[in-house]
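Here the complex is missing a single protein chain, while all its other protein chains stay put.
Up next is chain A:
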Amino acid sequence: MSDIPGDLKFLKSHEWARVEDNGLIRVGISNHAQEQLGDLVYVELPEVGASVQAGSSAATVESVKAASDIYSPVSGEVVEVNEILGDKPETINEDAYGEGWLFVVKASDRGELDELLSADDYAELIEHEDD
């Protein structure tokens, strides 16, 4: 569980948010989530310029096994998406907290960040999820 970077915040649905130095919010899915999904084969990302709502579906990732909605941790405007994932969705399996990020949001309400789980709380959540 110690492999979760401490600067990340989480939704219970396994998305992470990282506040960048420039104040933008980078979003991805947790390592636990990619393990559960298995090999990822397709990622459907939002358009740059699209607006996303906290807790609403903003993207879809598909593994061999299943398709999963990805919720945005914060509301705002998408300012960048990870183009690499179009050809190499497996990047998420290889580096969920780094190169496998999904999109970047310019948050409209930074207060929403306070609603998210800390890395420690998230670690505890997934520990209890496994029996």
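Just so we're on the same page, a contact is a pair of C-beta atoms (placed from the backbone, for glycine too) under 8 Å apart; a residue touches a chain by one contact, two chains touch by 3 or more; residues count from 1.
Assume contacts and distances are computed from a predicted model.
> For the complex's missing chain, which UniProt name, "Transport permease protein", "NADH-quinone oxidoreductase subunit N", "Aminomethyltransferase" or "ABC transporter substrate-binding protein"?
From the choices "Transport permease protein", "NADH-quinone oxidoreductase subunit N", "Aminomethyltransferase" or "ABC transporter substrate-binding protein", the unshown chain carries the UniProt name "Aminomethyltransferase".
> Which listed residue, A:D39, A:E83 or A:E129, touches the chain dropped from view?
A:D39
> Give me the chain A residues in contact with the hidden chain, please.
35, 38-39, 41-42, 44, 60, 62, 64-67, 86, 93
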